[in-house]
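Below is one structure, written out as structure tokens, with a few remarks after it.
The complex appears here without one of its protein chains, the remainder shown in place.
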Amino acid sequence: MSYGFVYQFLFYLFGVTAVASAAIFVTRRNPVAAALWLVNTMFCIAALYIMMDAQFVGAIQVLVYAGAIMVVFLFVVMLLNLGLPPSVADIKGKGARIVALLAGLVMLAEVLVIARQKLPAELEWLPRGTSVTAPITEPLFRAYLLPFEITSVLLLVAIVGAVVLAKKRS
Amino acid sequence: MLQLPSAQPGGVHPLAGTVAELVWLLPVLPLIGFLINGAISLFSAFHAGPADPSAAHGAHDASTHAGQDAHVAHDDHAASTRGLWHGVVTVVGPLVLLLSFVLAVAIFVAMPSHMATPFVKTFFAWMPVGTDLPLRWAFQVDQLSVMMVLFVTGVSTLIHIFSVRYMGDDRGYARYFAFLNLFVAFMLVLVLGASYPVMFVGWEGVGLVSYLLIGFWFNDKANADAGKKAFIVNRIGDFGFLIAMFLIWSNVGTLDFSGVAAGVGALPAGGPLLTTICLFLLLACTGKSAQIPLYVWLPDAMAGPTPVSALIHAATMVTAGVYLVARSSFLFSMSPVASLTVAVIGAVTALFAATIGLKQWDIKKVLAYSTVSQIGYMFIGVGVGAYVAGLFHVVTHSFFKALLFLGSGSVIFAMHAAYHHTHNTDDAQDMRNMGGLKAYLPVTFVMMWIATLAISGIPIFAGFFSKDEILGSVIARAGDSTLADARWLGIPGGIVLYGVYVLALAGAFLTALYMTRMMLYTFHGPNRTGATEREHLREAPPMLTGPVVVLGVLSVLGGVINLPAFLHLPDGWTGALDQWLAPVVGDATLRVTHGVAIETPHELALVGLAIVVAVAGIATAFAKLNPAALVPKREAKPAAGFERVIENKYYVDEFYDRTVVTPIVTVSRTVLWKGIDSGLVDGVLVNGSAWFMRGLASIGSWLQSGQVGTYAWAIVIGVLAILSAFTFR
Partner (left out) sequence: MVPEALFFSAILFVIGVVGVLTRRNAIIIFMCVELMLNAVNLSFIGFSRLYGAGGQVFVIFVMSVAAAEAAVGLAIIIAIFRHHETVDLKNINLLKG
């Protein structure tokens, strides 16, 4: 499938922005700043999802990930009053950073080497103009019904657990 | 079953079914004595141990209370085995020996007059090693072993009886008799063994018990060192025995005496193999019989109780070497070089030890060197192929040497008793502290003179006949024998033998000289013991003098065993031992003399010469030595010059120490101990492996630190590993 120039340009734009935001996120001292940069990353990723015909998932990404999960993170940061830059640097020493960087580069190189394969042709499984959610939700409630139900139980358990763990002992 | 090489026609040995079947009882009886006495010594007291009451005793007998005065009991003299147990030991110890002697006599009586083959009784398959080496525990009853058993058990019984009184107050009384019984048990195994391995068991056993008995009063380090020295030097000889056994087995295929005797004929006579075997056996003999170069333990062995010296170092253990050579006569007779070596070593040792004996002041040391010297004569005898002569001297020597030792024991007993009364700490064994004892110990005096005359070779007494036969054999074989035909280190054998004769004769002169010197300084002349002590000197009790008297009688009459032909006595009185031992060593003797029974040339002249030499020795001693000029030990001046060299035994011990002992100890200490043991084994292997494990463990503990960051790293490293596996596939 061939893509137009604008499509490719935007794809690369969002991709590079995501990567840059992630890199910046990793190096922020201030937790709030870091969280916000991560939100930016997630927005870019959502854009990428939409460009790859995963519109529903992209919307979910913005709503749930960027909108709920990261907000919870920020809540906790503010609850624990970690907004101020800590007096002690919480980034590990220079040696650890260099070694970690090296490990990361090695990992990247190996992944890329492994991933050098002939990929099959892209599917046209999402005919344009039809419903966007149906092709996903149909398997979700049919073939993957059991994981769906279990996930809902998991969410219940998580809620209960979070409440129990975070409650102040009275 | 054992294949006897020349079985009797008819197949059944004449001794089968007779009392000889009980031959196993001979060593078992003393073994039972050992077990009983040993148990008593272990259980009767907490303090079973040596009773060395005063440190000044050094390497001497501990004091033996005469019990003549009711003294305040000293703690150190409190006997541990008192009352009933003391009585049990007293009865059991000598009784088992007496029973063994009676059994030996019974077997002797049961033996037919001409028994051509030995009676071998196999008891059990001891160590069957595959099919090539079936070692059996078997005893051999033949003329040689019966002869040895007779005088071993006989003399041992007398010494056991002597020990009852001598060691009666010693705290280790039961232990002493246990060891003494064990020694006789092993000695009997040695002489009764039908094969080299069984004999070796006895060989090692007597070495072990000799160590135990020499170091009997082990609280004094010098005594323990003497025991160690004896054992270690003996071990060097044992090494020779083992090598010889290996060589015999690998070349002949069997280790039983009968089998080897039959099979050795296939080996080249006089060849290097036979000579090597015999030389290794000789090494073993020099160790056990205290010849050059391994004699150094015997003088130190005087640290043990005097009856031990009498038994082990006069009558039994030291004769084991001579017995071995005689038993291996079929080997030695086929190797003239080895036989000549035996004779030369015997001769040199005889003279060498005699010179040392000239300047010793300790009465027991004189006798020790005398033993070394006399065994040299036995070696001369068996070395020149006159096996009967050598064994004859073994028997007579056991009589008069045991007598000498027991007599000296009586003297020391009396001296100790005297010193004890005045609490004198002088040396009770030094001749310079004695003198004039004939007035105080008359019986011992007479008996000791009998022994001195016997050892010097004065006619009628036993030693004359045996020593004379040896000297005569040397001359006879110097004329015509395989030995004379051979060359020893390039020298013709005949010349070597004449040299041996000269050395032996010189040794005889010195023997008479130093023995008379000993008698002069001990019994004649003025008494130097001290005025107050003198009053307490008295003859030893009857239980001590009794065995001495018996041995004295034997020393007089012992020569009758093998009277020489020149006396022209009626048949049956001459050469009894010769005929008796002929089936055992006769072949070997003839092999040396080219198959012909030779006569000693000029026999009467040689006999006369020997008598002259002996008398000259005694006379010289009387003439040159002045006992009155002696002073007690504490006032004596140290010797100087050559005298000092002899008195210090030519510094041989010091030489050995510097050349052999010190290097070994140094190497052991620096290389083996510090280097290998501490460094390698302890350091690298033990500590090193522990250090390594600690290292591994500390790496492992890093993984369990509880630090989440560490765990994250661990996960990442794992992922990288898996990715690498896929990448580089």
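Here the chain labels run A and B in written order, and each chain numbers its own residues starting at 1.
Following the convention adopted for this analysis, a contact is a pair of C-beta atoms (placed from the backbone, for glycine too) under 8 Å apart; a residue touches a chain by one contact, two chains touch by 3 or more.
None of the values given here were measured: they were computed from a predicted structure.
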Among the chains present, which touch the one that was left out? A, B
Contacts of subunit B with the absent chain, listed as residue ranges: 704-709, 711-713, 716
Listed in rising order, the subunit A residues that touch the chain left out are 3, 7-8, 11-12, 15, 18-19, 22-23, 25-26, 31, 34-35, 38, 41-42, 45, 48-49, 51-54, 56-57, 60-61, 64-65, 68-70, 72-73, 76-77, 79-80, 82, 86, 88, 90-92, 96-97, 99-101, 103-105, 107-108, 111-112, 115, 119-123, 125, 135-136, 138-140, 144, 147-148, 151, 154-155, 157-159, 161-166, 168
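FYI, only the chains that are shown with their structure count from here on.
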Centre distance in Å when subunit A and subunit B are each reduced to the mean of their C-alpha atoms: 99
Residues of subunit A touching subunit B in the complex: 92, 103, 106-107, 110-111, 113-114
Write out the stretch or stretches of subunit B touching subunit A in their complex. 709, 716-717, 719-720, 723-724, 726-727
